[in-house]
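A single protein chain has been omitted from the complex, and every remaining protein chain is retained in its original position.
A, B and C label the chains in the order they appear, each numbered from 1.
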Amino acid sequence: MIIVLKPRAKQEDIARVEAMVKRKGLDSHIVVGAEMTIIGCIGDTTQVDPKLFEVDSAVDKVMHVQEPYKLANRAFHPEDSVIDVSGVKVGGGYLAMIAGPCSVESVDQVMEIAKAVKASGANLLRGGAFKPRTSPYSFQGLGLKGLDILCEVRDAVGLPIVTELMSPDYLDIFNEKVDLIQIGARNMQNFDLLKQLGQVDRPILLKRGLNATYEEWIMSAEYIMASGNENVILCERGIRTFETYTRNTLDLQSIPVLRRLTHLPIIVDPSHAGGKWWLVDSMAKASVAAGADGLMIEVHNNPECALCDGAQSLKPRKYDDLLRDVSQIAAVTGKTF
Amino acid sequence: MIIVLKPRAKQEDIARVEAMVKRKGLDSHIVVGAEMTIIGCIGDTTQVDPKLFEVDSAVDKVMHVQEPYKLANRAFHPEDSVIDVSGVKVGGGYLAMIAGPCSVESVDQVMEIAKAVKASGANLLRGGAFKPRTSPYSFQGLGLKGLDILCEVRDAVGLPIVTELMSPDYLDIFNEKVDLIQIGARNMQNFDLLKQLGQVDRPILLKRGLNATYEEWIMSAEYIMASGNENVILCERGIRTFETYTRNTLDLQSIPVLRRLTHLPIIVDPSHAGGKWWLVDSMAKASVAAGADGLMIEVHNNPECALCDGAQSLKPRKYDDLLRDVSQIAAVTGKTF
Amino acid sequence: MIIVLKPRAKQEDIARVEAMVKRKGLDSHIVVGAEMTIIGCIGDTTQVDPKLFEVDSAVDKVMHVQEPYKLANRAFHPEDSVIDVSGVKVGGGYLAMIAGPCSVESVDQVMEIAKAVKASGANLLRGGAFKPRTSPYSFQGLGLKGLDILCEVRDAVGLPIVTELMSPDYLDIFNEKVDLIQIGARNMQNFDLLKQLGQVDRPILLKRGLNATYEEWIMSAEYIMASGNENVILCERGIRTFETYTRNTLDLQSIPVLRRLTHLPIIVDPSHAGGKWWLVDSMAKASVAAGADGLMIEVHNNPECALCDGAQSLKPRKYDDLLRDVSQIAAVTGKTF
Partner (left out) sequence: MIIVLKPRAKQEDIARVEAMVKRKGLDSHIVVGAEMTIIGCIGDTTQVDPKLFEVDSAVDKVMHVQEPYKLANRAFHPEDSVIDVSGVKVGGGYLAMIAGPCSVESVDQVMEIAKAVKASGANLLRGGAFKPRTSPYSFQGLGLKGLDILCEVRDAVGLPIVTELMSPDYLDIFNEKVDLIQIGARNMQNFDLLKQLGQVDRPILLKRGLNATYEEWIMSAEYIMASGNENVILCERGIRTFETYTRNTLDLQSIPVLRRLTHLPIIVDPSHAGGKWWLVDSMAKASVAAGADGLMIEVHNNPECALCDGAQSLKPRKYDDLLRDVSQIAAVTGKTF
């Protein structure tokens, strides 16, 4: 941490700020320049809030130098983490190919889609049982009944399941039944929920919040890890920008950046990012070309009648075509699924 | 709702889309232009997801015409709502003057601040017992002990209390003890929590999410209202933009816009928006000049030693000076506190 | 400037980077911590591009400590600048009250509006002769004929004129005829034009670009000042964010922030920020309450028939009501017009 003092700071100002630094258990190192003075703080600064120093009238600004995360930090864990999702490996060269309907609607619907996507190469099945909806008047998902449908299809088809948890009330039942527990963008900073996920045995799929910086996103993973569960997969799903033609702006630079900052796997959800099915094909290919560890794609056998987000779902046939291209691109980046 | 068909839509395309409209219980009205055809949908469209129509290959885009909210809509409730917070009126000419420390630290601390801000004109006391923090290693608040401190000070000083609820686990105890329950920016779309707030007797202070549009923000209020609790106060606290000199960008246009769209009161939190104490004075005055129904301001007797966010806290004396100016500006806009 | 080296930098890395620092004419000061090493660079860093150091494989990041601007910097010019616009003072307690139509349409139109706004208290007349339009098919302004109309009205009514320059081709004619030359948001980083403005005798009104940070905005003023013209007035007019209900998001925190960073006056244009006339009243009051040095407001005698942006124009009578309130708020902040 570096504390920059205001121009013309006096000796007593420097001494006072230095004393604050010491009280926080850090060593200080003063650099006096012609026009300004800086104080380098040495020690474990992850637990010190830099804003505390900004209160002092002699302080101009305080800058973090070290990343505030440890468990998720690649600097302390140089190898890629490979997460095991009920036998399916994700990360370190293994691609997660997650596919399925936005919402679980019926056993027949999910069964038909699951068989189709498995035949195309998918290795994990997604489907929403509890749905976060902007409007209280929109379809909110089948709930526990939807969860049972997913389990039934998993047992029949043989694909581990991924579904979103919205409330701590269902934590135990998800831990029992769900192979990969998804936390949605809107709950990325629901810190109470994150802490409780530390108690869970299952791996967690943590979506990026719509306005989350890379650092905040990793810090949310750090919450889960620091609470006891180190099996976290990150999922880029677009951020909110001024451009409204697409639902969100897919930020594929997040892939190389997070690869450098953290050892956790990172996958991409192109269906939710763009909100339009005709964007999925090109963005899925781009994600894998950029080095993503997997894709989460909405597939529906009858998008016209989907209860939710049909406009962003691929039909099984298009998904099949897509995976053919994706496997060729994956070969270029040295990955497989 | 208006459905725009792609150029050169055929008769059969129009008929098919029209049939979809009818299946949703709406009437349709076709407008055929030289270069494009539109279908006006008439009826209650709040429960119809416009994206469903975008799936059809003949549809170019679907546009909402009507607001998707009802209970919060000023069109159906033209008078300003005045919310009663344990005897303090908020809205319709009555300003909420909420002040207090970011975090509850001790009885003495809160007591001293509470007495000071009451003397300056504050009518509600704030203080964080449960703190949402980006880092799992930061101070997380005193929890229930903090809540007890707030209650003790309320009883002694006579200011109703405002504090943030982060988890449904504490819903009953907040309903019992807290006068105005705050939902923070990061939980604005924690839909499960919003639904449970409908069961509570206390009014709710709903902060705007960092990336929430006006409509999404009102829809979150609508969630609470539709679940049974119509006493919601909205709080602008800045949005996330490209400008990082300030913590967030305070969006004061939200005041006249929400005044037009909804009958709910809207207050402003200039302390969290800017993240710097020296921005509070000018932004507080600007908020009241813009017509806000109140201010939520952090005040600390010893910001240098605050456990959290000291850099954005005013000292009691500066708060006193501020309220003097604010009361003059309030007079210009015909409001009082 | 501070250079942060990657963890575990070796002695030879440190020496190499230090040599680069010296080659740039700066002194270096090494701080070796347990987990990282930083190099403080001392000297005039305004002319050194920090990115140059990021190329080195041992460098993690480079952070600016000092502001890159000098002439516009309040640190080197503590008093408020007061700019003289043909006899009207702007800054340091004097408010610029600029009003007039978006586009110049005819002598009669401008004359009628100018007389009305002068009677209400305006001290400068605005009107667009050259109009920046997103579409090549939209009305582009009357051009030089519009400029002549403005001059004729100025002579008759006695209000100095403000109008936008879009092309260096008209620099001489603007310098001769226009009292305050406006540079629009879209040209804020038209660096060639900025340099040429340094040769002009007239003061410049520099609007903030839609995506300009505070620092970039001041740097554009610095371009003009470094080229020879120190009379620059800054104008906040909203930035682009994810919220699209309003045309742009008016950032009133820019007022206290720029007040601290620079000595130049800063005014606000609430008409262009929101794009809706009914937002102007509250935002104009808020701007002055926040400490702005003036307002630029569109007024039209017949908004329904305006050739451009009628939707954001006030009628003269509403403008008159507004200035009455504004003068009361200005009194609270110790300013006058």
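Note that in this section a contact is a pair of C-beta atoms (placed from the backbone, for glycine too) under 8 Å apart; a residue touches a chain by one contact, two chains touch by 3 or more.
These numbers come from a predicted model, not from an experiment.
When you scan A:239, A:295 or A:311 for touch with the missing chain, the hit is A:239.
Touch with the chain omitted from the figure is made, among C:179, C:269, C:293 or C:309, by C:309. Looking at A:31, A:72, A:255 or A:306, the residue that reaches the missing chain in the full complex is A:255. Against the chain not shown here, chain A presents residues 211, 213-215, 239, 241-246, 249-253, 255-257, 260, 273-274, 278-279, 281-283, 285-291, 325, 328-329, 332-333.
Chain C meets the missing chain through residues 20, 46-47, 49, 51-52, 54-56, 68-69, 132-139, 166-169, 186-187, 189-192, 195, 210-211, 216, 219, 222-223, 226-227, 240, 275-277, 303-304, 306, 308-313. Within the complete assembly, residues 2, 4, 7, 27, 29, 31, 33-36, 38, 40, 42-43, 63, 65-66, 75, 240-242, 244 of chain B touch the chain that is not shown.
One rule holds in what follows: only the chains that are shown with their structure count from here on.
If you average the Cα atoms of chain A and of chain C, the two centres end up 39 Å apart.
Averaging Cα coordinates per chain places chain B and chain C 31 Å apart. Shared contact sites, meaning residues of chain A that touch two or more other chains, fall at 240.
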